[in-house]
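With one protein chain withheld, the remaining protein chains of the complex are depicted in position.
Labels for the chains are A and B, by order of writing; each one numbers its residues from 1.
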Amino acid sequence: MNETSLELQNIAKYFGQLAALNDVSLAVSNGEFLTLLGPSGCGKTTLLRILTGYLQPDSGRVIVAGKDVTETPPHKRNMGMVFQSFALFPHLSVNDNIAFPLKIRHVPASEQKKLVDEALRMVHLETHAQSFPRQLSGGQQQRVGLARAIVFRPSILLLDEPLSNLDANLREEMRAEINQVTRRLGIASVYVTHDQQEALALSDRIAVMNHGKVIQVGTPDEIYNTPRTRFVADFIGHSNCFTVRVDGGSGTIDGVEGSLATEGFRDLSGPTSVFVHPGDVQLSSETRQGKNGLHCTVVDAAFLGDRVEYVLELVPGVRLKVHNTGGRGLFSPGSRIWATFPSDKMVVVEND
Amino acid sequence: MKQQPVESPTVTVGKARTRLDWAAWALALPLVVFLAFAFFYPLGYTVVQSFLKEHGAGATLLNYSQFLASGKGQGVLLLTVFLSLMATLVSVLLSVPLALVLRKRFFGKSFIQFLMLVPALIPALVGALGLLILYDRTGWLNYFLVRVVHVAPHPLVIDYTIPGMILFYVWIYFPYGALVILSGLQSIDPSVEEAGVVLGASPTRVFWSIVFPLLRPSLWAGSILIFLQAFGAFSVPLITGGNHRPLAVMIYTTATVFLEWPRASAMAVIMGLIQAVLVMVFRRLQSGKEATS
Partner (left out) sequence: MTFGFRMRPWRRLLMIVSLALFVLFIILPFVMIFLQAFGADWFGMEPLPRAWTLKWFQWAGETVDIVKVLINTLIIGFLATVIALAVSIPAAWAIARRRLPLKGLLMGLILFPRMIPEITYALGVGRIFYFLNLTNTYLGVALAHVILAAPFAVLVLTSTFEGIDNRLLEAGTVFGCNTSQLFLRVILPLALPGIVAAALFSFLSSYNDFVLTLMLYGPDTVTLSVQTFLTFGDGYTSVASAISVILLIPALLFLAALLRMVKPENLLGGLKGA
């Protein structure tokens, strides 16, 4: 059940002098949904193309279900792929588009019909079987793309930023669709995106990439709550990342009164990044427990009914967001307050 | 970038804000007058001439009927159409692989693209001259075949033959179609081919099942362009045709050598009509295809 479906070993790819991928190794288990998350240029799409065989790696191996397929041409790898630009065949109807991989594999006509109909039902497009791609909306086209990619029950499904070309309001719908279909079929899926929300919502595991390397691999929970580096923290959407100077287990910022202490500081010294969730910071006008507070200025305070959203400034340029739900009154902009960071809620991240 | 025609105060003739600017025809007038006298009038003259008797006064349809009914006339039409069709076919067979190769990046690619255009950018006459020398009985090709690789015991006769003319036509006219085919190929979304490959189609299969159907409109358009050029070919068959005279050459010799102007005029009208009809049919087909594609 948990055997490895797909494995990438030490993949490297150079375009001229540039290392698009630098010693990347990943494994995807049967039925697992792995997302490659990173900014454009990080190498995720290149990696995907190496998986399909469209690009050859300069070194490293691609192993599918225990078999080394690095030398296998792409059309023999039996993977399904959903494209960012949909890539539907314009001259074929929806039905024929979906049936295409089955035709190639010489699946008998009756079986073809069965599989195609089932795929259409899975993406809720039964009524559009005879339409042509140009007659469909973006969302519908992408659903056809999805149907086409799974109709022949590949062992691996690849998705290359499939939601990027869709309107914002469609994305959530499609996301749910993708989730449904992949769970239902239990196919090992590799999903590429730069959108951290998609990654968090869909994945069993996320591999965060930058500059051709995998920075951190983990479950959405791990990535979100314990990012390993500053880059990962920033990318996954944390804005409360700031640098302190650690000395003797205690972290301080030049020009700011107060200090922080946490387990993670123990063996460190020098500049270190920490972050903390906006909801975990406590505010008061006097210090609390001396050890974990920083004196800062309130820059903005917005009352939102169930909570107050503050923007605090530690030093010019370093700002924090804090959500306070304890109805303790409003701190007005300009006031100086103490922000307390519970030591168990602070996460230390590597500077990268 | 198309802009709406504007009537800004300084460039409108006439103060009234008419919806249609008839006065603008004044700008077009020199060209219209020129075309009327230099082109349409001679054309009309030719049409009139075509109905005149060769000897004596009066109107007649003989020029047409004699040409269209005669073996000679039909032979000429057949020859012209045959040459054009064959040249078109071979040109397309040459252009498609060429276009496929030109999709990749390689050393000397822009040179190859330039070469693809060259035959159409020089006077066809000059090209024909060079071709004549090259494929002559004592030319380089025969030298190579007979003396170098010894595959032919006797030199091939290419000049002044029909296969030779087809070859020459291809050399001179294929760029017209090749360019269209190339741009048609480049306009195919590459991810569609990638999709085909990933979903299991071999590269050959991808070409025939995906690329070729999408390329068909360009093939069609390119073919027609080549055909039209070949149909109207004059200087090439003039010096390389030998005893074979396609329509354009026939018209010329009838008029200037035999001085049979009415007959030549009738042939010219027939030729013009055929070509104009082909162009219109092609335009209609093109817009029809675009509507459904």
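Note that in this section a residue touches a chain if its C-beta (ideal position, glycine included) is under 8 Å from a C-beta of that chain, and two chains touch if they have at least 3 such contacts.
Bear in mind that the values here come from a model prediction, so they are computed numbers and not experimental data.
Undergrad: Return the single residue from B:L27, B:L61, B:L93 or B:V281 that touches the missing chain.
TA: Only one listed residue reaches the unshown chain, and that is B:L27.
Undergrad: Using the definition of touch stated at the top, determine which of B:L89, B:A120 or B:I162 touches the missing chain.
TA: Residue touching the absent chain, from the options given: B:A120.
Undergrad: Out of B:G75, B:P163, B:P203 or B:G242, which residue would touch the omitted chain in the full complex?
TA: B:P203
Undergrad: If you put the missing chain back, which residues of subunit B would it touch?
TA: On the side of subunit B, residues 1-11, 19-22, 24-25, 27-28, 30-32, 34-35, 38-46, 49, 97-98, 101, 103-105, 108, 112-127, 129-131, 133-134, 137-140, 142-143, 146-147, 155, 171, 175-176, 179-180, 183, 190-191, 194, 197, 203, 229, 231-235, 238-239, 248, 251-252, 255, 261, 264-265, 268-269, 271-272, 275-276, 279 touch the unshown chain.
Heads up, the rule we're going with is that only the chains that are shown with their structure count from here on.
Undergrad: Nearest whole angstrom, what separates the Cα centre of subunit A from the Cα centre of subunit B?
TA: Inter-chain centre distance comes to 56 Å.
Undergrad: Can you list the subunit B residues touching subunit A in their complex?
TA: 189, 191-192, 194-203, 205-206, 209-210, 213-214, 293
Undergrad: Going by the contact rule set out above, which residues of subunit A touch subunit B in the complex?
TA: 52, 54, 73-81, 83-85, 87-91, 100-101, 104-105, 148-149, 152, 158
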